[in-house]
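Complex shown without one protein chain; remaining protein chains in place.
Note that the chains are named A, B and C in the order they appear, and that numbering of residues resets to 1 at the start of each chain.
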């Protein structure tokens, strides 16, 4: 059994991780921590665990490193980079669900986020987008688990970028997320009556997942990608839908594009290409690690429109973190993750 | 592996059963049928299964009985009683998720439902409320899987009735259900814009789960129970909350009542009693087989108020059906059912 | 034009009042106040007012009394009783949307709420349930505007109590409310992801609207009423549904009961009795001042079940406050309130 520790276990992503690891056949939680709820029973924070005996502990990452095979961090950005050091990585694997180890370009990180406190370690971190970076993840000591919007956006566009089928300057990603994406913290914008029965865009042209998408797509393209990314808040709990637009570099047909997607994804269990003429909906991936992708060619405008859907807490956070753990420890990637989406839910 | 067949696999309860059996470590689906979608791929009906290869078959229960260890029926009332006969039961076990094998009093069945076509078999059917009838279920050939409202209502009141702590003529159950309870069939009352942002009672004083609750509580009481049951439709997908009221037969304290509940439920894995002063909410059981129960004594009125919560598609239908299968086949009851509730979802 | 001042204009009930008074043909807002947002434009707090020029002022009730014909207070309980005094009432009418002037029994108030600071004034306050107390409201200086649950509950049961058709000791009110009832303040229970897709009871056997319902029904009965009242939180914005149960004092038919309701309500514009066999749903009253009431006789149990529905912010708060203003100033009660319910919404 892999001994896992979870830091930040009382946020929504942390809780989803607690659920997935608890149900994982080859892993167990040896300690879970929460700054806000230290000392409390976990089921006082999440009553769905009233049949379990988890307790929220105060975090001591050094001690955790002694007893854990892997530590997951689900913390606000800027915190993980202060906690992780070489000593810890010598003792345990680290999978960070925050933003601190996702961007390799430190200037970009510090421009969009804050000061980075472990630049030395950053270079050995791998971007944990499993379907793309699987081989690089094996053997690493630290994984930067991708963001929710970014997972959905990059996987939706990757084959087109890789195959140079689209104009890199023309990419627009219009994304829609359920409310869990904003976390459990209280704010007026999360108040039921303010969020319910309404839709809005937010952080227009300045959301922090933008540089993360751009960096990864630039690697794939071998060229600089600058794009528009607009997130929207939808009155639902879970799910991200990314509607992606790009100019085609030629007169590609649906079949041409399908071939590109199949080239990269045909053996990927967690990526499901929808049939021609059908498109992803978030309900069909909810409660699962699947990424559904569909696309169409708009001949009138010369654009391809690609639609991707994930469960933001699962494949967009905790599920992918477990998938990374499975890779790091040599398990089948599906282990503990092979859930059929729950519907209706 | 237990070979399972599912008749009526394209309704909501049927689909939940497909999901649970697919993920069950000791069972597999050998055939699933749908009258409406016969011949179609199952994922055309439910896209969450696009990574699976299930096909909707036309039902032939005689042939199914030859290849299945157990057949689940998820059909409208009145249909199962026509299909089941001694020949089938000689070849396979049957778990009926409909109403036809729940009520032992045939007159009550025919008054509230319709003509019953297999009265001879009815007497050997067992009411599959696992926590109460476990010992009777073992060895049976046919199980009448309880209704959703009834599961929640009976389990909420059972210890009080059994211990004769409440006035049997004073029981009122005010229940609230999510929209999946009404099934996938189209009607104006299920239209998104008609159901959303509203609440209503329906089938007031004449809902068919009333006699089912009464029959079981009468067995428990050793006396006739007649009660008021009012279901309500709530704008959410899953979940039932039953708020139950009854006059106490004496000056019982919270502690007295707690003892009664613990007497019957302390070893029941799937029944979780909430702590004093806290009460069930449907979100804490969603996606699980748990029944959460809490109660309080209202000294001002001499009433006890008991609140129970379940996931109507899980413990209220497919989960309990699997639990019955586990009992019938001698498996640990938790097998394939030990899910932590999914939250937020 | 009636000059109106609104204290506490940035809560949900306050905002609804701002909307109704703004659209009222015979009234206008001369000042609106907010402790939290004093000095800010009102549309920074509620963007639906971006075409208006309201400003949140710091409250000075003495000065307001000089310029206002009527002052509405929408404040937490215990605050209004400190602010209102004889000097103010000599200058202006007061309609209090809080709890401080609803209960005449001061001991009951102080037991369920807090210390009362203007007991001398309490005795001249009238309980502003317009359909019942219309004649008493005329000419008063101060009105205690009823609570949301209480408006719906009392009006649902009043004719039965008044006509002594039900056993007073048998009354149970199981009420369901949308989330606006809990106000705009932040709490985990109002967080979108915590409230959405779930239902729960709260303040079981101890909600503060209980004594208010009991006091008014006791007046109607000429006898002491003690009852059970259980509120539930429903995932929707607006609306209250009260499902009321009581033992009938005799073999009354639907027709007998209908006559009782028509005796009291047949000329009440804002009370609509549903047709036999149909029942209220909150969607049919949303955005209006209507109270819909329906009922049935359950012969099996000897109970009558009455269902009432209102919009909690409209008839349950701001609309009834305006109705009280109309009565106080001799206007037709419907003035500024004759809205058809908005659907679907």
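Convention: contacts are C-beta pairs under 8 Å (C-beta built on N, C-alpha and C of every residue); 3 or more make two chains touch, one makes a residue touch a chain.
The structure displayed is predicted, hence computed values, not measured ones.
> What chains on display are touched by the one that is not shown?
So, spelled out: the chain left out of view touches A, B, C.
> One chain is left out of this view; which of A:241, A:293 or A:337 touches it in the full complex?
Answer from the full complex: A:241 touches the omitted chain.
> Of the residues listed, A:40, A:77, A:164 or A:232, which one is in contact with the missing chain?
Final answer for the missing-chain contact: A:232.
> List the chain A residues touching the unshown chain?
Within chain A, the residues that touch the unshown chain are 172, 174, 176, 178, 193-194, 196-202, 204-205, 226-228, 230, 232, 234-239, 241, 243, 245, 279-283, 286, 296, 298, 300-301, 303, 305, 307, 344-345.
> Touching the missing chain, which residues of chain B?
Residues of chain B in contact with the hidden chain: 12, 179-180, 184, 186-188, 190-193, 195-197, 235-237.
> Over the whole complex, note the residues of chain C touching the chain we left out.
Contacting residues on chain C, toward the hidden partner: 12, 15, 19, 22-23, 46-52, 179-180, 197, 237-238, 269, 272, 274, 278, 281, 283-288, 290, 292, 338-345.
Keep this in mind: only the chains that are shown with their structure count from here on.
> Note the rotational component of the Cα superposition from chain B to chain C, reported as an angle of 0 to 180 degrees in steps of 5.
About 180 degrees of rotation relates the two copies.
> Which interface, named by its two chains, has the most contact pairs?
Contact tally peaks for the chain pair B-C.
> Find the chain most remote from chain C, comparing centres computed as mean CA coordinates.
Measuring from the centre of chain C, the most distant chain centre belongs to A.
> Could you work out how far the Cα centre of chain A sits from that of chain C, in whole Å?
Computed value for the inter-centroid distance: 47 Å.
> Distance from the CA centroid of chain B to that of chain C, rounded to the nearest Å?
Chain centroid spacing, chain B to chain C, equals 39 Å.
> Let me have the rounded angstrom distance from the C-alpha centre of chain A over to the C-alpha centre of chain B, please.
36
> Name the residues of chain B that each touch 2 or more other chains.
197, 237-238, 281, 283, 286, 344-345
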